[in-house]
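Here the structure comes first, spelled out in structure tokens, and everything after it is commentary.
Note that one protein chain is taken out, while the other chains of the complex remain in position.
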Amino acid sequence: MELTDLTLLELSRKLAAREASSVEAVRGSLARIERLDARVKAFLLVDEVGALAAANASDARRKAGAPLGPLDGVPVALKDLFCTAGLATTAGSRILEGFVPPFDATAVRLLREAGLPILGKTNMDEFAMGSSTENSGFFPSRNPWDLSRSPGGSSGGSAAAVAARMAFGALGTDTGGSIRQPAALTGTVGLKPTYGRVSRYGVVAFASSLDQVGPFARTVSDVAALLRILAGHDPCDSTSSTRPAPDYLASVEQDVKGLRLGMPREYFELEGLDAEVRAAVDGACRAFETLGAKLVPLSLPHTKYALATYYLVAPAEASSNLARYDGVRYGLRVPARGLREMYAQTRDRGFGPEVKRRILLGTYALSAGYYDAYYLKAQKVRTLIRRDFDAAWDKVDVIVSPTSPAPAFRLGEKVDDPLAMYANDVFTLPCNLAGLPGMSLPCGFARSGLPIGLQILGKHFDEATVLRVGRAFERAHDFVRAPPLGEA
Amino acid sequence: MGLASFQPVIGLEVHAQLLTQSKIFCSCSTRFGAEPNAHTCPVCLGMPGVLPVLNAQVVEFAVRAGVALGCRINARSIWSRKNYFYPDLPKGYQISQYDQPLCEHGSLTIDVDGTERRVGIRRIHLEEDAGKNIHDAGGGESLVDLNRAGVPLVEIVSEPDLRSSAEASEYLKALRDLLVYLEVNDGNLEEGSFRCDANVSVMRKGSTELGTRAELKNINSFRFVQKAIDHEIVRQVEILESGGKVIQETRLWDPDRGETRSMRSKEEAHDYRYFPEPDLPPLVVPAGLEERVRASLPELPRDKLVRFQLEYGLPAYDARILVADRSLASFFEAVWKHYGGSAKKLANWFTGELQRLLKEEGASVGALRFSAGQLAALLKLVDGGEISGNAGKEVFAEMFRTGQDPAAIVAERGLGLEKDAGAVEAAVDAVLAANAAEVEKYRAGKKQVLGFLVGQVMKAMKGKGNPAQVNAVLKSRLGD
Partner (left out) sequence: MKLSREQVRHVATLAHLALTEEEEVKVQQQLSAILEAMETLRELDTAEVEPTSHAVSDVGGWRDDVAKPSLPPEKALQNAPARVGTSFAVPRILE
């Protein structure tokens, strides 16, 4: 058994027992990256020097009996949306090619302060806009379960890295499902915390009122351990919550007897929901009943408006957030005689088609004469969507559903049809609009062998219950498997 | 026809930099004069992933201005993004306040030619300043310095209540003085910490329909305010009289040519696509802040001006000079407490000698080397005839320079006047005896001879004669 076959927590226990070293773990991950990433293409940048330096420092600390914390020395990967001081950060876009931030994102700083070596930056859809990594300005990533298929997006690289055991954990971001959907498609666990639970400082912004940072790992407990490091107030982020964060690991093993699990009709009755996905999720629900939980039918009547709402709010905010990419202070600049030509050429060459599409859509939604009908209207419908959830919490403790309507799709299948691509997110979007925490974990496999994910949504700041429900399922049904990549 | 048949309508928008140590949304220093981009950080550089965090002092300063201007302070106001592209705007949007500003519906009372006018203040809101874009004279380049990007501003918008360029100028001065008094702004038009744009339109007298307005920018001295507005009024009247239409546009004041020029009309400038800033929660004014600010407001310039005229009986001209500088006015009152003599005499010393010396040395009232008590003592010496008026000025200059006690300076320089009546009489008698011819002329009716005789006595007394006393004794000896 390789070190890289261990889960994040299993490795941390071995490190604590001095049965393995962080350097060994990093070398193991790097070796796997070297062997597999030419095919999986999860990484945009591998920082061998930095990771080994951090690993050496970690081992020295352990030797001195002074580890920084339980995860000191556990190597992880970061979606290239996180600013890393001294390390190139592209947000998956050519417009930021060569940009080296002079600062770390808060989430990155927290990981470093906990001693975790950073293996590198993973591939993503450009500026987090996409559900497959096909919108990356560089190349698409592949699903370790079937290299002709997408790992999902926008955090596809991080999900693939964890699924292929190239990293013990990874960070991603989720604006409309960008952690949960790739987790479902790659058979990993991915959590989007409550909006405001984890600092957004230093995370390249897509849609400010929706973006959230979250962890990927192979098990629910692993994810709880990572969340424990990330959660908390950040004075550099005015939207980060001052609510104290509990110890997520401490409560994760509690049983689910008597917990009420809501099953929203609108999710389960979706036309186009793959039959195998439905079967797997139904099976999971029955399993919960066996564990003592109660299944409660539920209606979230405004679900069908979530797609339209999201695709007005997110692009509008994005169109404003991406205005800073103008070739003046950093990133790509296309030389031109005049300023306006410089702006236009730089942005035209630097942004891919999906980003341009969303910038135009967002600009239109905010423009004079259209603001009320589009952006303002969407923000009001968002309130209605949130109220659906508020009402639901009277009757249920968590909400369960499929994460994605279908397992991983083939690369190239949806790239020319934006609306079809957007439809991937129907189950994940409402959660972002309401600011709720949500997690995806593996709950089965299709006949094709592709993973299927179960989504668990919770109340604001109730990650603990979401994790607990997920862990209970995981204890009873272990769907943590290794993808058939072969040891080429 | 002509100007007289038109009524100008003017509104002013002032952008005033708040005197905080750090910027509005990051901790970079706001100090003026550093080399380009020495006061920048990822936040004010608009790097990817950065977020704004509000400077608490900014809110207090803005509330202070709002309260002093009689505004309603909105307990909850919203931050907005104003989206447009320009090299000095790093994020591609400015964080400002659009439809729910911090303060609304106030007023500022001004005096124009002896008449009191109440000018409405529509709103006051907070926003961040942009950087500087300097057009390089040589190459085809512009140079961008973002030191100023993120400096906190209040934007104060008046109602279009002003009816002449003189009123506009008065309003601007009064507003500036008020903000300086409140210590929220340093009132410096030339350095750009207090900026003014004017919205000017004209309408035919008797009409109820407002004309189309033009926005004037780049008015960067008080001298130009009236000039620019007057020029624009004339320009608009000429257009209307010749049957044309005034275009709504932005015009730049060109001080060298003494005219306004149209700025290229930016289509996009009209669509800022305002929406609520998602990175900042609504601005909620902390409980008790408004009360605290209200209770700690200093006496405002206008109130002080009125009080100085009533309480001290000073003419408006003197009062204005004293009140223009809050510390000067304070010092005046401090000296007066010790002095208790003629307020007008004291005011004369302030508007005369003190102002002169302050200007010469480029000094400020805050850094005087002498005390209120010392100045009062000096004045009493002059009043009491201990020293002459001219000697007083000399002593003052020395006291200003060294902070030495006036009595000590008088003694050191032997400036004390002769107080012994006998000595004066003796000198007078001696001079009269030596100038019998002049005495005859005087008695014959040539009264101007007195001046010569006084001079002789003063010479004999080596300047220590008290002119008033010498005069009196001479006259009595001469039999007048």
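When the chains are written out, they are named A and B in that same order, and each has its own residue count from 1.
Quick note on the criterion: contacts are C-beta pairs under 8 Å (C-beta built on N, C-alpha and C of every residue); 3 or more make two chains touch, one makes a residue touch a chain.
All of these numbers come straight from a predicted model, not from anything done at the bench.
Trainee: Specify the shown partners of the omitted chain in the complete complex.
Mentor: Result: the unshown chain touches A, B.
Trainee: Identify the residue among B:Asn37, B:Ser107 or B:Gln355 that touches the chain left out of the display.
Mentor: B:Asn37
Trainee: Among B:Pro160, B:Pro276 or B:Gly465, which residue is in contact with the omitted chain in the full complex?
Mentor: Candidates B:Pro160, B:Pro276 or B:Gly465; residue touching the omitted chain: B:Pro276.
Trainee: Among A:Phe99, A:Phe127 or A:Phe409, single out the residue that touches the unshown chain.
Mentor: Checking each option in A:Phe99, A:Phe127 or A:Phe409, the one touching the absent chain turns out to be A:Phe99.
Trainee: Among A:Asp80, A:Asp104 or A:Asp234, which residue is in contact with the omitted chain in the full complex?
Mentor: Hidden-chain contact among the options goes to A:Asp234.
Trainee: Going by the contact rule already stated, which one of B:Ala16, B:Leu45, B:Val293 or B:Ile409 would touch the omitted chain in the full complex?
Mentor: B:Leu45
Trainee: From the listed residues A:Ser22, A:Thr363 or A:Gln455, report the one that touches the chain absent from this view.
Mentor: In the full complex, the listed residue that touches the missing chain is A:Thr363.
Trainee: Applying the definition given at the start, please give the residues of subunit A touching the unseen chain.
Mentor: Counting only subunit A, the missing chain is touched by 98-100, 102, 194-196, 209-210, 233-235, 237-243, 302, 304-305, 307-309, 311-312, 319, 323, 326-333, 336-345, 347-348, 351, 353, 356-357, 359-361, 363-364, 367, 374, 376-384, 386, 418-419, 433-435, 460.
Trainee: What does the interface between subunit B and the hidden chain look like in terms of residue numbers?
Mentor: Per the touch rule, subunit B residues meeting the hidden chain are 20-22, 27-31, 35-42, 45, 53-59, 78, 85, 87, 134-136, 140-146, 264, 267-268, 271, 273, 276, 278, 281-282.
What we mean here is this: only the chains that are shown with their structure count from here on.
Trainee: So the centre of each chain is just the mean of its C-alpha atoms; given that, what is the distance between subunit A and subunit B in Å?
Mentor: 57
Trainee: Which of the residues in subunit A end up touching subunit B in this complex?
Mentor: Those residues of subunit A that touch subunit B are 82-83, 89, 91, 96, 99, 101-103, 105, 200-205, 208-209, 235-239, 316-317, 320, 322-324, 326, 328-330, 337, 339, 343, 363, 366-368, 371, 375.
Trainee: Touching residues of subunit B toward subunit A in the complex: what are they?
Mentor: Against subunit A, the touching part of subunit B is residues 42, 45-54, 81, 83, 85, 87, 90-93, 140, 142, 144, 270-271, 273-275, 278-281.
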